[in-house]
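Below you'll find the structure, written out as structure tokens, and then a few comments.
Here the complex is missing a single protein chain, while all its other protein chains stay put.
Per-chain numbering from 1; labels A, B and C assigned in written order.
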Amino acid sequence: MNSSNILHVLNLLTPEIVLCGLAFGVLLLDIIFFRSDSVEHRHEQLGCSVIIGLVMVFFIYALQYMDWQNTFVVGHGAFVASRLNTLFKMAVVGLALITVVIGFKTPYSTHVGEYYGLMLFSVLGMVFLISSEDLLMIFIALELISLTLYVLTAFQKGARRSVEGGLKYFIFGGFSAAFLLFGLSYIYGATGHTSLREIAGALQGDQLAKVPMKMLGIGILFTLVGLGFKIAAAPFHLWAPDAYEGAPTPVAAMIATGSKIASFVALTKLLLIGLPAAAGSALSWPTRWHSGWAGTVAIIAVLSMTIGNFAAIMQTNVKRLLAYSSVAHAGYILVAIVAIQASGVPAPSAAPAIYFYIIIYALTNIGAFGVVNAIGSKAGGDDFEHFTGMARRSPYLSLLMLIFMLSLAGIPPLAGFFGKFYLFAAAVQADPKNLGLLWLVAYAIAMSAVSLYYYLKLTKQMYVLPAKDPRRVTSNPAMNTSLGLIGLMVLLMGVFPNKVVERFENLNANPYPIWEAAVPPPPQPEIPVPAPAEKPAVPAPAAPAPKS
Amino acid sequence: MIPLEHWIIVSSCLFAIGVAGVILRRNALVVYMSLEMILNASNLALVAASRYNGNLDGQVFAFFTIAVAAAEVAVGLAIIVALFRLKQTVQVSDVTTLKL
Amino acid sequence: MLTWTIWVSFIGAGVIMLMKPEKKDLIRWIALVVASVGLLIGLFCFFTYDLGGSNYQFGNGDGVAWIPQFGIHFKVGVDGISLPLVLLTGIIAFTGVLYSWNIEERLNEFFGFFFVLIGGVYGVFQARDLFLLFVFYEIAIVPKYFIIAIWGSTRKEYGAMKLVLYSFAGSALVFIGALALYYTADLPGGKTFDLDALASANFPVSFQLWALPLVFVGFAVLAGMWPFHTWAPTGHVAAPTAASMLLAGVVMKLGAYGCLRVAIMLFPSGMTANVTLPLWFPAGMSGLVIHHFWSSVFAIIATINIVYGAMVALVQRDFKFVIGYSSVSHMGFVLLGLATLDLTGLKGSVMQMFSHGVVAGLLFAVVGRMVYERTHTRELSELGGLIKAMPFVGGVFIIGAFASMGLPGFSGFFAELLVLIGTWRAFPWLLLPIGIGIIITVAYTLRTIHKAFFGDRRNDMTKWDHLAPVTIQEKVASLMLVAILVIVGLYPPILLNMVDKSSDQFIKHHVKPSISGNLARQ
Partner (left out) sequence: MENSLFYFFSVAMLSCALLTITCKNPVSSVIFLVLAFFSMAGLFVLLNAFFLAAVQVLVYAGAIMVLFLFVIMLLNLPAEEKRHRGWFGGAASIFVMVALMLELSFVAHHEKLASSPASPGIDGTTEDVGMVLFSRYMLPFEVASLLLLAAMIGVIILSRKEKK
């Protein structure tokens, strides 16, 4: 690495550096200037500075997004800067921004600076996870996210729920991280590489014969278990309801949205870029079922949809309901992940559909958590009974919640409907001649019909039952505005999804040139890799039996 | 020369013991120790694979794992201390406010 | 221009939703204006529909690209089959607002949900793109829940949830079928959801044989097809008057219309193909061959609907349940007409949709609004002798009941006659049970009229002395519905001409080319 090279890398990393500086800045500001102020005051001042900083970072990403035509790779994939990644980073930063806004007037702890600092570190972890295409970086970034979120979950030290939620989250999370690491070590052991593209190279063509496939299979299985914890897919979801319920609502929102987006992007990349050759097939069981991760993911998807939806029916706490519903939604997304490589060649719409859906999902969920925070902090809790008759007490927030719930249930014209349509259409598209994945899609559609029941159960509390306590519930204008904007976006992305879809399909399909080691585009690239940005150019053949 | 197979077998045995520990023990501290064992099992596999693959990536990976494990243990112990201040227990099964 | 019926309803819903609930009269008048705009546009189009012109009119040609990545277009237009249903929606919406004049509670939300539902229904009847149709279909589902659960009566939350879950499960079946057919259709113009293009796709018969029942049953759930009809009586009974009018009058037609416009139009061969049932037989026989398998199955189910609905209606004690089950019974005629795949049967089916829409609206209005709101009971044994206290209501109900029985001179007569002729051609062996069903229909209708309005002399008639007088809104709405029944009954061509034209086109273009058998004789 020569000096101009390092400068270029720094240039690529500008927003991350600014974000890091912001985290340090918030910590220092709190210690140096605001130590003696009241908690509310510190909360306001630091919150404002974080918001300003995040807006700045968001705009730097936006500039990068508009500026770039190429994909830059730093350190063999430890950091990949592409437009698609930047889009996700914008989403994550935007979600963090909303998280700060919805938690604005509800201080959970006297450690305000640390609260925001840890939140920003978590966002940093998400940003790095999104841009990593390297097993090591994926692991470290995931741990950065997890550790900060463990602490943030237990942040209300005086509340038993919070600390217990934190402990449960930590134990399950630590277990999953250990599984993930063990899986990664096997993948490394089988292929000898940590970079996803090098792994894919080691699995291509005649190289494949040299790879110990059973060992690789074990590695993939354990990695899936580890990442399954992160995305809260059943049967690895047990932490989710407790962590969501125990954590302060903005933190729960972060766990449910930002960290989900990042983990899904990492999972998609790992399977799509690194391991397409080991996909196997999950088409029309049992005749066209070949062992590989596709089958495993299909089973996890079925379990998630079943357990998530049926357990959600029994919940009487809104946050737990959202937790189980997020398990179900992870299942829907996994349906499309199965389809990525279902018939040996990548399904063209699968990856964009996943990207579209996780954005929609995150947007809807952060809105829902925002409403839960606004209502919960005023009504004294987030059980169903606290939401009874809310349509009379707070028509605006109730209408927004109605929109978010119906979007999650997949009712048009809201974004959730088109998102589901896109996911399932992409899944069927994987094998259009024989409709090989229709069994999975049909199951998913049936389960989403079940989901309407519990979303309506919550809205019933708000709209149908009479209020016990007639006092009105209001929230501050900043929160109202941002939640309203989210509601509007959920509506607009459902009515006019074509623009967004177009963007994702372009980003996914257009093979922007990739420049290894980050050299500005016009001069000669050091190692131009002839692969498209998000998928390998040569469709790898379905692997024969990668695991026992 | 010891074949790679033996290293992997030792590593998987350690992994299995760690998993059994997590399932068996209700004391959060011992659960943490079992988690450490799993991480170490992975380290062993990484370092062995690194030696037999002929690159240093695995060793560097293991180095990072140790750093991450240290951070993780510190956070976990801090949560336990916070919990202990509230409830005077470190038994996982005593965490009952939340339903499983 | 007809598209404005959709937009006006949605905009109206938004405006009303944002108003303060205290301004009740203003809300009511705005709702009436919104409904009458829809009705007037519908009427205008109805009378200007060019019988000599192209089949689809008032549309936007080949549509506007909406989501081009999936070949989804915003493509609307009506033919002689859907235009009467659009008009019907306008009529029911208008009279529904009038009958809801007495609602006091959360008025803005009520009319908000009401017009979202109406807008969705208008959309379904006008959509010519499968995706668009499905979107509107689902938009129409959720408001029903809130209308029933908030403003309903008698187990309202249960009834509402059951209704919504049944409809949603049905639409899930349609969704699966839609995805499957989208990718199976091998069209020169690429993948599309355009219904006309899909209709020319010639799906393989083996595909049609399983996709047809999926889509047909999915839609027919909403049409009250046995054995998925159980949502209908509970839902109708639980719903407030305007909602039961809408449910029985329009929403059930959505299901039947979907069966026609999607299932039969896209999969005609699925209806008529022969199926070999792999039964065990003595050596030499391979199995039982059933001709026109799905067509026969649906015809039999429709007959069950007619007979079963009538029989259950005969033993009901609750006035509203009688009407609820009679709806199930009458929807059987609609489905039967569709299942015949015969021009006359199809015409009868469409006529029956219109006629039953008006009749059901009228009957539910009488029972839910005019009787129950005054007497606060729907038990037939407690009613009785109402004709003296409310002669107007009694008269209207008797006319409606006669129309529903299918007496000549009312719209229902002609509709059922056509369906029966179609059935005679396609499935003559079904006429016997249908005949029994019609006799039972006469029986329960007369029984209800007798019990509710004349009744036992021993009953204490004085308790009805202080009933509130019938309001002007109720009178206007009732007279309007009665007038429509009579006009269509005395001069059927007003409706039949356009129905005839489009049904003929439908059979000619979609059913006949792909039929090997001799089911469609015209």
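What we mean here is this: a contact is a pair of C-beta atoms (placed from the backbone, for glycine too) under 8 Å apart; a residue touches a chain by one contact, two chains touch by 3 or more.
These figures come from a predicted structure and were not determined experimentally.
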Missing chain: touched chains present in the view:
A, B
Counting contacts across the full complex, list the positions on chain B that touch the omitted chain.
1-10, 12-21, 23-27, 29-30, 32-34, 36-37, 40, 43-44, 47-48, 50-57, 59-60, 62-64, 66-75, 77-82, 84-85, 90-91, 93
For chain A, which residues lie in contact with the unshown chain of the complex?
1, 20, 27, 74-76, 78-79, 109-111, 114, 117-118, 121-122, 124-125, 128, 134, 136-137, 140-141, 143-144, 147-148, 150-151, 154-155, 157-158, 212-215, 217-218, 548
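Simple rule for what comes next: only the chains that are shown with their structure count from here on.
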Which one of the chains is closest to the middle, using the mean of its C-alpha atoms?
A
Which pairing of chains accounts for the highest number of C-beta contacts?
A-B
Can you work out the whole-Å distance between the CA centroids of chain B and chain C?
63
Cα-centroid distance, chain A relative to chain B, in whole angstrom
25
What whole-Å value do you get for the distance between chain A and chain C if each is reduced to the mean of its CA atoms?
43
Interface residues, chain A side, partner chain B - complex
135-136, 139-140, 143, 147, 150-151, 154, 157-158, 160-161, 163-168, 170-171, 174-175, 177-179, 181-182, 184-186, 188-189, 192-194, 215, 238, 241-242, 245-246
Would you pull the chain B residues touching chain A in the complex into a rising list?
4, 8, 11, 15, 18, 22, 28, 31-32, 35, 38-39, 41-43, 45-46, 48-50, 53-55, 57-58, 60-61, 64-65, 68, 71-72, 75-76, 78-80, 82-83, 85-87, 92, 95, 97-100
Name, in rising order, each residue of chain C that touches chain A in their complex.
17, 65-70, 109, 131, 134-135, 138-139, 141-142, 145-146, 149-150, 157, 161, 164-165, 168-169, 171-172, 175-176, 179-180, 182-184
